[in-house]
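What follows is an incomplete set of chains from the complex, kept in their original frame.
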Amino acid sequence: MLARDPVLPAVFEVDRLTLEYRTPAGVVRAVDDVSFRAAEGERLVLLGPSGCGKSSILKAVAGFLKPASGAIRVRGREVKGPGPDRIVVFQEFDQLLPWKTVRQNVEFPLRMASRLSKVEIRERSEIILKKVGLERVLDGYPHTLSGGMKQRAAIARAMVTDADVLLMDEPFAALDALTRTQLQGELLDLAEELGFTLLFVTHSIEEAILIGTKLHLLSPHPGRTITSLDTSEFGRGDLGSARLEALSREVHDLLFTKRTDSKAVQHV
Amino acid sequence: EGLIRISQQFGTLYLPLHVIRDQNLIEKHAKALGLDDVKVEWAQLSGGDAINAALLSGSIDIAAAGIGPFLTLWGRTDGAVKIVAGLANQPNYLITSNPDLKTLKDFKPTDKIALPAVGVSVQARILQMAAEKEFGPGNQGKLDNNTISLPHPDATAALLSGSTEITSHLSNTPFQEQALKDPKIHKIFSSYDVLGGPVTPTYLYATTEWRDENPKTFQAFFEALKEASAWIEANKKAAAETYVRVEKSKLDPAFIQSLIESPDSKFTVVPSRSFAFADFLYRTGAIKKKADSWKDYTFDELHGENGS
Amino acid sequence: MSDLSLGRPAEKSRAAVRLRDFVFTSAIIRKILVLALLALIWELAARYMNKPILFPTFTATMAALWEAVTTENLLQSSWASLFVLLKGYVISIVLALVFVSLAVVSGFVRELLQTLISMFNPLPAIALLPVAMLWFGLGEKSLLVVLVHAVMWPFALATLTGFESVPETQRLVGRNYGLRGPSYVVRILIPAALPSILYGMKIAWAFAWRTLIAAELVFGVSSSSGGLGWFIFRNRNELFTDKVFAGLAMVIIIGLLVEGVIFRVIENVTVRRWGMQR
């Protein structure tokens, strides 16, 4: 079930990507020779140990990081810089603009795009903020929110946009089980509704299988491809099923047991 | 033609300018010369260097500053500026609060003399000339180490308060008269003693270029000045009132009148003992251009007068 | 800076404690206390020194201030100065913001700006005077040039430093939503750097005054309407030290009002409200 489907055109395509950071102590290679692609409506999940370069890949796809080598193409065109066609939910808590209230933060991308009227923007923002459970703090400033509330506001800001590529970096990490399940559901509903293409980073293998149609597993630092898995057949209904648990364990083993790449690929 | 911009500084020395302003004398004389529409602008500037810069940049037409800044400018521009007229004869006193100081010979290194712009101001030159006279040629710089740059008002305040190292001040009207009201202060010398007679410390000057281009305006100004000086000499009380009115001064008019009425003070356009400065500055190397007589650096209008 | 400043103070029962709390927490009352204390120190020091010609007492200064306001149109002179000052201030700030915004876009402009700042910032305003006169003549224009010189570089430096310290994530968010050029500066960098910008505005305000007063001393006035600097200069020349201090007190009062009202309100509705500054 190697994820290659040359019929569908790729929405984004990462080709032999290597990412490096320059530090005073020298060049740090964060990501080494990673390739993947996602077609229209696919949801690709990056999985890998802490520090393996998931956030870096995401930032590169978003256009914030220039590849040391390799190429990133979005809809066939090389990524030159960031843009509102690829909306990012960052891992950091301080991604909300502190000078805007929660509502203003969520309205912000819509106002920038300025395709909607003020009333529409307001309504849409309120609906989405209600979905993430922030109706109580609509007019609060970010510094008065708890960690999880900040994350939810950031998710709302990304989901409100109708962007057709979403890049999300551990968006649910600071949420409790129930809220997490709810938001996973919201995300999947929205994906079905709008058909956006998703690049998603998470540390929860279950979440990865549930959300993703494709998993891309990365080795520890510097991140190298272990393998790609197709998980499109798993859906919300499989929660708690033996099938899902078996796959979970398999992915866990793939990620954290040392084997050669070739073996891993054979195994899939 | 038709526009004249005049700079002014603080003090009763500039009284002729106040009178001109108060009585619209330039306009009057311009009219007499057939120049109907003359516009007069007054600029309040302080410090010879600012005034020279304003003159050179063409921001003002008539500069009013001390003989020192004028001669420097004259030397540096190779005669492109000349004196229109003197403002008045007035003495500068060296005053002190130290009862032990009677002559320059009594000054010890710790006796500090305040004056504006050490080394270059009129007062500084007077002190140098006094030193040369006292200690002989070549010793004009003997007291330079005692001098401190301090604007007149601050120096006077320091002297009167008696709580600083400043014990002496080579001063100026009206500060010296105000200071001398205090019984602790006494006079060591007057510039008239040093130069042997009345001195005109401050002048009005303009560029030759401006004069050539604006002969009538120039003439009107010169006539106005003459009339103002004469009027002051004739109406000292009214002149004092004019000063208070124009300057919106809070000083006592009687005090101002006493300054004007002082026997040492004389309002006249004729320069007095300016050549002593020109000669001294050239001899000591402060200016490179040599003047053979006071007429070298004044406009022709004055040459008929008995100046020096 | 209390460790517990996040929370509500524990309820205390006695009225005395309440009063003390009120006095110590109410900004206005605290400010008045501080001012009264300073006035007292001034009065005592001046009485002790007993040199009214160099250092008049607080009461004498206030009397002179009252007299100057009622009989000498001090308020009008202050307004004249303030008006020029505001003009120079606004020009400087707009110029600096434009310049710094360009520096955000282009590395060359940035280097140029940094070089200009480190060149011009240490130059005293009076040094520019002759050149300013050469180009702009006497009067307000030159005064404005000198003022702009005095104010623009420190403000530009503050803004530049602020822009450089904007947290990475907020910058990326702005880029991500497609902001570039002026709208990036206006919508992300300026609000994110607002604490530094406000600091720059305070400094600029202070230095605008310093420079204006000093410049009015040298420049005097070309028109009849003398400003505050001229008022000070004239009274210094006439040895009315109490009036000189009254003029300075006017500067102080305006400064306190601007700082205590305008800047404080701006800070309260922006950076403090946003949790960017305590």
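For clarity, chains are labelled A, B and C in written order, and residue numbers in each chain start from 1.
Convention: a residue touches a chain if its C-beta (ideal position, glycine included) is under 8 Å from a C-beta of that chain, and two chains touch if they have at least 3 such contacts.
The shown structure was predicted, so the numbers you read here are calculated from the model rather than taken from an experiment.
Undergrad: Each kind of chain is drawn once; how many of each are in the full complex?
TA: Across the full complex in this file, the copy numbers are A x2, B x1, C x2.
By definition in this document, only the chains that are shown with their structure count from here on.
Undergrad: Name, by label, each chain that touches both members of the pair chain A and chain C.
TA: The common neighbours do not exist; no chain touches both.
Undergrad: Where the centre of all protein Cα atoms falls, which chain's Cα centre is nearest to that point?
TA: C
Undergrad: Using mean CA coordinates as chain centres, what's the gap between chain A and chain C in Å?
TA: One centre to the other, that is 47 Å.
Undergrad: Taking each chain's centre as the mean position of its Cα atoms, how many Å separate chain B from chain C?
TA: About 38 Å separates the centre of chain B from that of chain C.
Undergrad: Quick one: in the complex, what on chain C touches chain B?
TA: By the definition above, chain C touches chain B via 49, 51, 53-54, 72, 129-130, 133-134, 137-139, 217-222, 226, 230, 233-241, 243.
Undergrad: Chain C touches which residues of chain B in the complex?
TA: Residues of chain B touching chain C: 5, 8, 10-11, 41-47, 50, 53-54, 56-60, 152-154, 156-158, 160-161, 163, 175, 178, 247-251.
Undergrad: Spell out the part of chain C that touches chain A in their complex, as residue ranges.
TA: Going by the criterion above, the answer is residues 167, 169-170, 172-173, 175-179, 188, 191-192, 194, 270, 273-276.
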